[in-house]
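Below is one structure; the comments refer to it alone.
Heads up, one of the protein chains got dropped from this complex, but the rest are sitting where they should.
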Amino acid sequence: MSRCKEWLKDTTNLAYLTMILVWLTTVITIKGFARLGHNVSTLQTAALMGFAVLGQAVVVISGGIDMSVSEIITLSSVTCAACIKAGLPTPVAMGIALLACMLVGAFNATSIVFLKVPPIIQTVAAGCIIEGTLLVLTNGTPPAGCGKLLSWMSKGKPLVVTNAFWIWMAVYAILWWMMNRSKFGRYVYAIGTNVNTAKNSGVHVTKMNYMIYMLSGFCAGISGILMLGNIGSTYLTIGDPYQLYSIASVVIGGIAITGGKGKFSGVIAGTILTVLIRDILNVMSISEAFRNIFQGLLVLVLLLAYGRERRAR
Amino acid sequence: MNEHTKSIASLTDRLPNQHKKLLSVYITFCVFLIAELIMDPLILKSYSRMWPLSLQFAPLMLCAMSQGCIMLVGGINLSLGASLSLATTIAAVTMFEGAGGTVGGIVATLVSGMAIGLVMGTVVTFGRLPDIIVTLAFSYIWNGAALLVLSKPGGHIPSAYSGFLQSQGVVPFAIIMILLLLVFWKIIKNTRLGINIYAIGGNAKASFESGIHVRLTKILAYIISGLFMSGAALVLVGQTGCGDPTIGNAYGTKSIAAAILGGFSFSGGIGQMKGAVLGAFIYIAIENVLFFSGFSSFYQYIIQGAILIAAIGLKVVSYYRRGGEGA
Partner (left out) sequence: MRKITRKWFGSMMAVCLAASSLAACGGSSGGAASTTAAQAETTTAAQAATTAAESKAEEEPKSDSKEGGYKIGWSTIYLTPSWMQETSGLMDACIEKYKADGVISEYSIANADGDTSAQISQIENMIAEGYDAIILDAGSSDALNQVVEKATSQGVVVVNFDSLVTTDKVTCRIGTSDAEYGRLCAQWLVDTLGGKGNIIVFSGPAGVAVSDGRESGAMEILEQNPDINIITTLHSEYNSAPAMEVLNPVLDANEVDGICALGGSLASASLTAVLDKGLDMIPICGENYNGFLRQWSDLVDDGFESFAVCQPNWLGVLAVEQSIRILNGEDYDQDVVVPIPAIDNNNLSEFVPNDYSDDWYPIADITEDQIQKYLTPGA
């Protein structure tokens, strides 16, 4: 019994438990949700935004926040589309797009480390700059370009679920290893818990910040490229809805927004749970007003269930 | 000396310095005031230009004050845009023709603004949840609520009320309203509540240990923030003549940026309402300068982003050079 209680105290376990319970309820109560096709498309939706959530999670654990995720997604999909349109082979185009995203990450880290701009402001400002630059360069209409290879990478289903999902799992596995088994992860948690202590105990905070924000840019970049592959074209607001979702998913996954706490593995549960909640609300025949209200309330309920801070004061 | 008296001592020590702290904000303000005057010299020629300008600046100024209030207690409000939309829709359905109906609507809007603050403040404190996430969740809720009240722009704002906001008197009403709220804040700031708000923003744990009622203080800060926000809604409905369930979206990020430009800090406990007002002025002046200089509006984003980083970066560097007080 006490063991069970102990297990439930872990927010990550709670997140996974909630995810499974919600999923089972939908499968039983909503006709058609048991079909494999539906679950594949749910996982595809989760995977496409999931990359950005992976990066956001690392940033949040390190005590920061990345508000430029939406614009980085747009940047990578537009860059990739432009490169493919210009005739570059798909892998090269993807490489250029990801490089651009990592440059944004490096820019974020530079300001945060050297100018001491708070992460939230720096990333909002970076978002503005990317948005403006893309508008000026594309004059509002991004070039359309998407090869067969990219479509296949995103939508192809050689192994039951779409390739995007498998890529998501692969990136997750690598990041999981980094966060749990390597020095990188230990340092990220150390910085998130207390920057000064981390610094004093020999963590190279500057270098770590660069790695963290570039990683976040890289992950959001994959999201953008695969979104391009999924719908075959892109537009300048493609990333916008995912800014708040990426933060919500991280927190629903049991990671503390204040940094340093929560297991990285919660991101998968958080992402899928976010998508499930939206699916349920869309299937219900209610007005948009109530969909919004219930979405907010459900997030709050989940947070009250396991996102609470220790009673320290 | 216990923590409480110490924090009060450090505050009283700080208060006379407040103008020095805002020095960089003042200077930036002057630069942009001059820029605004050069670009839009009609302000000097015709005093009546003050009215549209005051209506242009006032909503963001009030939103920045609202955001600043939450930042003082160490939080951030991501739902400000959605709650602003909600407040405009409430104003549009509660106001009726005639003096009684108009005043009734104004009171209803202000009360619901404070209620919005109360609800969020309560969830943040009693739910022991971080402000950023709670306000994020509430942004969906207020959005939905605004759509419930009005499914599209509409409602009714008495023309006498809009006329009053736009009528040409001695000083634009919107400016009087901001000055009144600034005085209101000044009074609060010197009461125990105000001192507590600054104290818990600086260090919640120490404040608690020194006997400050942290929860109550935080909830009250949220209520005051809601009051400022509904003030912004009242100016907006006067300007537009209707409620609009999506009008607030644009103010979310802008209010944060304006508060930051005005000298507020994310770690809480630092910042002044005057600063928020000036920050909002600077923010809109940037937009106006771009407009009048005929720049493609696409450059607006780039320049705004760059100025945001530069303003904070320079400020932080100057703090750093002075001996690393941090920001």
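For clarity, chains are labelled A and B in written order, and residue numbers in each chain start from 1.
The working rule: a contact is a pair of C-beta atoms (placed from the backbone, for glycine too) under 8 Å apart; a residue touches a chain by one contact, two chains touch by 3 or more.
Remember, predicted model here, so these are calculated numbers, not experimental data.
Student: Can you pull out the displayed chains that the omitted chain is in contact with?
Tutor: Hidden chain, whole complex, touched shown chains: A, B.
Student: Just name the one of B:V93, B:V111, B:I175 or B:A250 that touches the chain not displayed here.
Tutor: If we include the chain that is not displayed, B:A250 is the one touching it.
Student: Looking at the whole complex, which of A:I30, A:L149, A:V205 or A:L304 touches the chain that is not displayed?
Tutor: With A:I30, A:L149, A:V205 or A:L304 as choices, the missing chain is touched by A:I30.
Student: Which listed residue (B:S24, B:T122 or B:S267) would be found touching the missing chain in the intact complex?
Tutor: B:S24
Student: In the full complex, which of A:N139, A:S182 or A:T197 touches the chain missing from this view?
Tutor: Once the missing chain is taken into account, the touching residue is A:N139.
Student: Which subunit B residues would touch the chain omitted from the figure, given the whole complex?
Tutor: Its contact residues with the unshown chain are 20, 23-24, 27-28, 30-32, 35, 38-42, 45, 49, 52-53, 55-56, 59, 146-147, 150-154, 162, 166, 236, 239-242, 244-247, 249-251, 284, 286-295, 297-298, 300, 303, 306-307, 310-311, 314-315, 317-318, 321-323.
Student: In the whole complex, what residues of subunit A lie against the chain that is missing from view?
Tutor: Output for subunit A: 30-33, 35, 37-38, 41-42, 45, 135, 139-144, 155, 227, 230-233, 235-238, 240-241, 278-280, 282-285, 287-289.
To be clear about the criterion, only the chains that are shown with their structure count from here on.
Student: Centroid of subunit A to centroid of subunit B, CA atoms only: how many Å?
Tutor: 30
Student: Any idea which subunit B residues touch subunit A in the complex?
Tutor: Touch list, subunit B to subunit A: 76, 78, 123, 127-130, 132-134, 136-148, 151, 204-205, 208, 214, 253, 256-257, 260, 266, 296, 298-306, 308-309, 312-313, 316-317, 320, 326-327.
Student: Touching subunit B in the complex: which residues of subunit A?
Tutor: Residues of subunit A touching subunit B: 65, 111, 115-118, 120-122, 124-129, 131-133, 135-136, 140, 244, 247-248, 251, 256-258, 287-297, 299-300, 303-304, 307-313.
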